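Of the protein chains in this complex, all but one are displayed in their positions.
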């Protein structure tokens, strides 16, 4: 077993991932401290000017800012390894708790977006590929182009303001409902944001599907099957799609990784309490531990998704192993 | 929004100016992209030169929120500023930021990719490590953090975007360079005693121009999108300079009263990104790894 893992370069990949995460930790730590201001000024604003030196010292020790930077860094990293992600003074909760609340929300949003993207992207891609350079191909391509070109924030703001002011439809005005508390409301609240994100992700999936289908369709065994008289539709679904799944799966995995960290704007507009908003708020408030730990969690998720995709890919497609 | 779908998956080829011209004009897709981008580029250049019907910054309160007319082609905004002039200046601004950002990313990324792929060894490990870190950092958050660190000017916004996009250039160039260095004439050049940097620049670099050109085109559209998203979050081009993203943001509250304030920058930003995508797609098909495409 271990041999196989080593042979497949898995151990190396894992080591690489650990190094990557450490690098992310360093970068986020440094960048945060380069942002002007600290948690005291973020909290008190210009009122911080009225603090006496003793008051300021009391606050610095309260926020742990009186520690040397290296102590802060390794203290934080050490805590992380023991599962302590730090404490958010603003929310008065541990960062771990906050993240446990926010991560599933973003995860759900990402899953729904990917599902919608697959539902839109795969059929359109197959439709496009079924008759290249025809009107239906053009339709598919135009939809794909629109998905790539319409910024998420534009689509999101247009949808909210028009739906709310014209039709009074605004599930996101309700308090956010978690899926297991109120699935119906939750899905309503997730509908628009995942539609917006899914539309953007559908484009590359559409394109990948189209290319993959075209490519597979020109392979020998499909030609043979066609010559044998296997009906076109069955052929497409059975053979072509199955073989096209590898690139689609890869693409989906990558997109999913990005969605975990890249949905800030959409979360903001639709009041979705996800991980992106958590980081944004943390940056605005100079909550160092909060931002550092959350970014690390996002990076971890990204690295894991990549690692899994990679492994999956190796399993599905034996040729990769040789590479 | 994401970057993975925008990786130039094309064969390494030496691109001549004439070949590029043919590639640009041969397919309808590329031509459409070329026309859209061309028109917007002209507008952008005129805007940067100041040749606009109105000053995009001057406020004229009595003439606020006027509907489009012969005088104000796209109407006026809440300060009585001419929306057409502002959109044009916004395109100029977006184009400038995107161009500079991609130029920086392309130069640094390609150089790093070349070195990593050609020299292998330590430089490869180091460059690969940094690239992985930048990849794992949520891209919008990286730009966001950088935008808050620097005193914001259009240039620092460009640099922030460039940092996010450099690793992509590293990744797309390194692979092909790896295989190119094993090609006979490159080996031969090295063995005849030509210096390695010279070989790299004379024999390897020209052969990855197809990749770079396609990647640049695709990156441009991504950079425009990112700049708009950053502006929308309040972290893009600092005001008063108009930016397509911040115009859309400001117009949100006006969309029911004066829809043109939203429609104009919205449609233009979509057109700009679509044009660049079409151009990129066309070029990608032309230089496709499998020689397919070029419809």
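We call the chains A and B, going by the order they appear; numbering starts again at 1 in every chain.
Operating definition for what follows: a residue touches a chain if its C-beta (ideal position, glycine included) is under 8 Å from a C-beta of that chain, and two chains touch if they have at least 3 such contacts.
In this section, contacts and distances are computed from a predicted model.
Think of the chain that is not pictured: of "3-isopropylmalate dehydratase small subunit", "Glycolate oxidase", "NADPH-dependent glutamate synthase" or "ABC transporter substrate-binding protein", UniProt labels it "ABC transporter substrate-binding protein". For the omitted chain, the shown partners it touches in the full complex are A, B. Touching the missing chain, out of A:72, A:149, A:286 or A:306, is residue A:286. If you put the hidden chain back, the residue from A:85, A:248 or A:269 that touches it is A:269.
Note that of B:153, B:179 or B:195, the residue touching the chain absent from this view is B:153. Seen from chain A, the chain kept out of the figure touches residues 35-37, 41-52, 54-56, 58-59, 62, 88-93, 98, 101, 157, 160-161, 164-165, 168-170, 172-176, 268-271, 273, 277-278, 280-281, 284-286.
Although one chain is not shown, part of chain B still touches it, namely residues 57, 59, 61, 64, 78-79, 148, 151-153, 231-235, 238-240, 246, 249-250, 252-254, 256-257.
Note that in this section only the chains that are shown with their structure count from here on.
The mean-CA centres of chain A and chain B are about 22 angstrom from one another, to the nearest whole unit.
For chain B in complex with chain A, the touching residues are 1-5, 129-130, 132-133, 135-141, 144-146, 148-149, 221, 225, 228-229, 232-233, 245, 248-249, 252, 255-256, 262, 266, 269-271, 273-274, 277-278, 290, 292, 295. The residues of chain A lying in touch with chain B in their complex are 16, 19-21, 23-24, 27-28, 31-32, 34-36, 132-133, 145-146, 148-154, 157-158, 161-162, 165, 200-201, 203-204, 207, 214-215, 251, 254-255, 258-262, 264-265, 268, 276, 279-280, 283, 295, 298-299, 302-303.
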